[in-house]
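All remarks here apply to the structure that follows.
Only one protein chain is missing; all other protein chains are in place.
Entry: chain A
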Amino acid sequence: MSITLRNVRKDYDAQTEVLKDISVKVETGEFFVIVGPSGCGKSTLLRMIAGLTPITAGEVSIDDKVVNDLAPKARKLTMVFQNYALFPFMNVWDNVAFGLKARKMDQADIKQRVDEALKMVNLTELAKRKPRELSGGQRQRVALARAVASDAKICLMDEPLSNLDAQLRIKMRQEIYALQRKLGLTLIYVTHDQVEAMTMADHIMVLNDKHVQQIGTPSEIYQNPANDFVAKFFGTPQINILNAKRSQTDNHVLDVDSDLEIALDEEVPAENVKIGIRPDDMKVEAAESVEANATVKNIEFLGDETIIYATLNSGEDIHVVVPGQVNYRIFQPIKVTADSNLMFFDADGNRMNLSKEAYVHA
């Protein structure tokens, strides 16, 4: 079942706008992730799709049928909550069966579905336990089983993994992904974690400051961010964003400072430009003070790679990821360059499509 949002808006009152002009189409069977920093309205958007929160303007449709005024139940979907929303006075089996009973499904059918769902999430042995007797990961599985047992083909998840520890999160991430594929669910998944978004999504919607920043596949979003916010949000360590000015002497050249300039094939169209360079697209070499354009500030060795924190002569901080181990000292002068995958943003942060043939000189 596909879900379409058309110019959806949400105001809490005349003064407080939460979401503005959201339009997107989620295809049948798609794993769609809505990601953004906390407070960007992503949970509100999910609740608007579920019908728990009314929308102020625009149109929500499921399978090309407008559902703006439809009650949550009639939208035929399930929802998994951040805090699981289990019923503490019911055992695991009854928790999973609850929704089916509420929908007045046939007894035998309920039994079959619940048993299957519990088996799928490996909880068959714990069916008689109460939620308080389960660990965090097991409770999470009960919540998943509820979604699995339902015959609804749309599942909404609101930060389902954020209460789990890092190890378990990776495991559950894979389980959720496998379940979604197996059941052919159309899954809308809300998270603030860019790694979850990158690893699971077919398409990602990046939300910030009431607006959709970008919608695209994980690789599109990583390689072709629409603006500097998206560029900064994806990738660890974060992308380096350097402020540069058009050179006074040559309008094909961007100056970060007198020791670092970027030559372009074409003329620089604006006075101020931001340059984005992923930490692993930068190159570092030891240099004499005269040639150097940066100073090492700190070095973190992570085993397979090393992060070098450095300060450019202009005073801007950058970080560079290099493979393996390196032998730099703190305060050592270095030369930083880059020759591929440079991104350019205008003063407002919007992506500018400039020549790929850029080259960073020292």
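Criterion: a contact is a pair of C-beta atoms (placed from the backbone, for glycine too) under 8 Å apart; a residue touches a chain by one contact, two chains touch by 3 or more; residues count from 1.
What we mean here is this: contacts and distances are computed from a predicted model.
A chain of this complex does not appear here, and its UniProt-recorded name among "2-hydroxy-3-oxopropionate reductase", "Fe-S cluster assembly protein SufD", "M67 family metallopeptidase" or "ABC transporter" is "ABC transporter".
Among A:F31, A:Y84 or A:F345, the one in contact with the hidden chain is A:Y84. Across A:G99, A:P333 or A:G349, the residue that sits in touch with the chain not pictured is A:G99. The missing chain, though absent from the display, is touched by one residue of A:K25, A:K130 or A:K232; that residue is A:K130.
One chain is missing from the display, and on chain A it is touched by residues 47, 50-52, 71-74, 77-79, 81-89, 98-99, 102-103, 130-134, 136, 139, 163.
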